[in-house]
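All protein chains but one are shown in place.
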Amino acid sequence: MGQEVAFYTLAALILGFGVLVVTARNTVHSILFLVADFLCIAALYVLQGAPFLAVIQVVVYAGGIVVLYLFVVMLVNLKRPPEAHRDRRRRGRLGVVCALVVLVEMVAITAYKYVSPTAGLPPVTTMGPNNVALVGAALYQDYLVPFELASMLLLVAMVGAIVLARREL
Amino acid sequence: MTPITPVHYMVLSAGLFVLGIIGVMFRRNIIVILMSIELMLNAVNINLVAFSNMWQNAVGQVFVIFVVCVAAAEAAVGLGIILAFYRNKETVNIDEMSLMRW
Amino acid sequence: MEPDVARQMFDTDELVINMGPQHPATHGVLRVVLKLDGEKVVDADVVIGYLHRGVEKLSENRDFTQIVLLTDRLDYVASAAANLAYVETVEKLLSLEVPRRAKYLRTILAELQRLASHLVWLGSHAMDIGAVTVFLYCLRERELILDLFEEFCGARLTYNSMRIGGLPQDLPPGWDRKALQFCDIQIEKLAEYETLLTHNRIWLERTRNIGVISAADAVAVGLCGPPLRGSGVARDVRKDEPYAAYAEMEFDVPVGTRGDTYDRYLVRLEEMRQSVRIIRQAIGGLPEGPVMGKVPRLIKPPAGETYHANESPKGELGFFIASDGKSTSPYRLRVRPPSFCNLQALPRLVRGHLVADVIALIGTIDIVLGEVDR
Partner (left out) sequence: MIDLLVIPLIKIVIVLTGVLITVMYLVLLERKVQAWVQVRLGPMRVGPHGVLQPIADVLKLFIKEDVTPVRADKFVFTLAPIIVLVPAIIAFAVIPFGSTVSIFGKPVPLYVADINVGLLYVVAVASIGVYGIILAGWSSNSKYPLLGGLRSSAQLISYELAVTLTFVSVILASGSLSMVDIVTAQRANGVWFAFVQPVSLFVYFVGGLAETNRAPFDLPEAEQELVAGFHTEYSGMRFALFFLAEYANMIVVSAVATTLFFGGWLAPFPTVPFLRVLGYVPGWMWFVVKTFLVLYVFLWIRATLPRYRYDQLMRLGWKILIPLAIANVIVTAVVKVALSY
C-alpha cells in the first residue's frame, strides 16, 4: 500500500516537474524544476531499492551537472528572449508528431508486454537492500574496461570544456 | 490498487522521455534543449533501475552510472560550446546556430 | 538583472566599480573608482574632498594660537604630531627659543602619538584583511596612551597639547612612571601582535608582493614616511633634519627591502619599537626647568615665510606659513599632509592587483581623510 502511494505520488511529481521544465519561460525556473525532478527521481530509486544510485543522482546530477547549467545560464544573460523566431511553430508541429508516434509506440509495447507477461522468471541474483557492495563489485570487476573508458571520456570532456570555455578560443 | 510492476516504471519512463522529446523539438533555447536531453537520459535510467530491480541484478545499476557519466561529459562539453558560441554571437537560439563557421 | 550590466560583469569589457565614499573598508570618506577587468584592477581613480573643511582658509582669519586647535582636526588619530609641527613652524618664524624640558616632553608626546597612530593603523589594516582580534588588541593598548594624554592635557582625541613656545603645563606627578610602565606593556604586546600576524601564512600571502613599489618609483611619486622607508629609502625627518629633542636621541630608522605591503608592515612595527626606545631615553634624561619659553603676548611674526616639517606617524608633515608682518593671523598657511602625498601612490599600487587587495593597499598607506582633505 505504502509503496503504491509513494510510486504514484512520485510519478505525478516527476511528470509534473517534467512538464514545467519544458514549458517554463524563465530558464532559471526551468533549471529549478529540473532539480526538483531529479530529486524525485532519486526518491524513486530509493523506492526501487537502489539507494546508492539515488545518492549518485543527487550528487552528480543535482549537485554537479545542473549547477553547471545554472552557472552557464547566469553567464549567458540575454538581451532578447532566445525564443524569438519568425516561424515559431515550424518544428513544433514536427515535434508533436514525433512525440505522439513515440508515445503510441511505447504504450503499444508496454501494453503488449502487459497482456503477455514474461515476468515471473527467477531473479538472476538476489539483491538485499544493501546492494552497494554488489554494484561496486559489478562495476570494478565485470565492467572494469567500460569503467576506465568512462573515466577517459570524462577526462576528455573536462579538457574539452576547459578549452571551449576559455576566453580566447 | 495493483501492485507496482516494472510496467508501471516503463510507462512513467516513456512519459518522461516523450516530455524530453517535446522539449527538444519545441524549444529554441539551446540550454533548455540540453536540459530536455537530460530528462530523456533520466527516463532511460528509470527503466534501467526498474529492470535491475526486476531481475535482481546489479548490472542495471552499473549502466545507470555509465549513463550519468556520459550525461556529465555531454553537459560539460555542450555548455562549453554554448559559452563559446554566446561569446561570439550573443545568442543561445538554436535557429541562429546554422553556420558552420563564424 | 540588466543584460548590459551582466555583459559588463562577465565579458572582457571593463567594469567600473565605485568603492566609497560610503564603504566599510575605506577609512572614512574616500572614494575610489576602480576599473576592473574581471577581478583585476586595471586602473583606480581616487576621488577626495568629501571631508574638506577649509582648514587652510580658516587659518587666515585666526590667531596663531587659535590655529593649534585646527591642527588637531587634521590627522585626528595623531593630533599631537600636527600640533607639534605647527607650533614649531611658528616658533621658527618667530625665532623663539623653547626650553629644553619642553623639547623633551614634546618628543615624548610625539612618540606616544606615533605609537597610538600606528596602533590604529595596525588594527584597521589587520581588520581589513580579516584579523579582527588584532584590532581589539591594538585598541586596548591605544586606550592606555589615550589615558596618558588625558592625564596630561585633559583630552583624549583632539589634544590641543602644544603651545607656541612650549607646553601648556608640566607633567602631572607620576606621569613619567606611568609612561615607562606603558612602554614595558607595549613592548610585550608588540610580540603578541607579531605572533598573530608576522609568520602567519595567510597574512604573508595577503601582504607579500602586494603593492610593490621600487625605491625610485616611491621617490618619484612623492611617498613619505613609512611607505617610503618600506621601499628602502632611509628618509626620516627626525634623523635628517632633527627637531624637538631628536638630535639627542638614539634610534634607528628601519627600512624595508622589497617595498611590498609586508615590508611596510614590518617597518611600522619596528618604528613602534624605536618609539618606545625614544620615550624611555627621553624620560630617562628629562631635564628640569620651565616648559614655556618667553613668548610675546601678541604673536605677530615679522614679514616672511617659512616651511618646517616633522616626521608625523604618517610621514613628512610640513607647514608653510607666510606672514605679512602686520596681522596676528598668517597671510597664508599651507599644510603638506603626508596622507595626501601617500594617497597619490594608490593607483600605481593597485594596478594589476585584485579587488580584495585594494582594501589591503588602502590600509597599508595609512591615510586619514581629515588630513587628506583638510
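Order of writing sets the chain letters: A, B and C. Residues in each chain are counted from 1.
Here, a contact is a pair of C-beta atoms (placed from the backbone, for glycine too) under 8 Å apart; a residue touches a chain by one contact, two chains touch by 3 or more.
No experiment lies behind these values; they were computed from the predicted model shown.
The chain not shown here is in contact, across the full complex, with A, C. Annotation: of C:Glu39, C:Asp184 or C:Asp240, C:Glu39 touches the absent chain (contact as defined above).
Residue A:Ala62 is the one among A:Leu47, A:Ala62, A:Ala99 or A:Ala138 that touches the chain missing from this view.
From the options C:Tyr86, C:Tyr104, C:Trp121 or C:Trp203, the residue with contact to the chain not on display is C:Trp203.
Screening A:Leu15, A:Met74, A:Val96 or A:Ala137 for touch with the missing chain picks out A:Met74. Residues of chain C that touch the chain left out of the display are 1, 5, 9, 17, 19, 24-25, 39, 126, 128-133, 136-137, 140, 196-197, 200, 202-203, 205-206, 354-359. Contact between chain A and the unshown chain involves residues 26, 28-29, 32, 35, 39, 42, 51-52, 54-56, 58-59, 62-64, 67, 70-71, 74, 129-130, 132.
FYI, only the chains that are shown with their structure count from here on.
The mean-CA centres of chain B and chain C are about 64 angstrom from one another, to the nearest whole unit.
With centres defined as mean CA coordinates, chain B is found 5 Å away from chain A.
Of all residues in chain C, none touches two or more other chains.
Contact with two or more other chains is made by residues 87 of chain B.
Across the complex, chain B meets chain A through its residues 1-12, 14-32, 34-36, 38-39, 42, 45-46, 49-50, 52-59, 61-62, 64-66, 68-77, 79-84, 86-88, 90-93, 95.
Those residues of chain A whose C-beta lies close enough to touch chain B in the complex are 1, 3-4, 7, 11, 14-15, 18-19, 21-22, 27, 30-31, 34, 37-38, 41, 44-45, 48-50, 52-53, 56-57, 60-61, 64-66, 68-69, 72-73, 75-76, 78-79, 82-85, 91-92, 94-96, 98-99, 102-103, 106-107, 110, 113-114, 119, 121, 123-127, 131, 134-135, 137-139, 142-143, 146-147, 150-151, 153-154, 156-158, 160-165, 167, 169.
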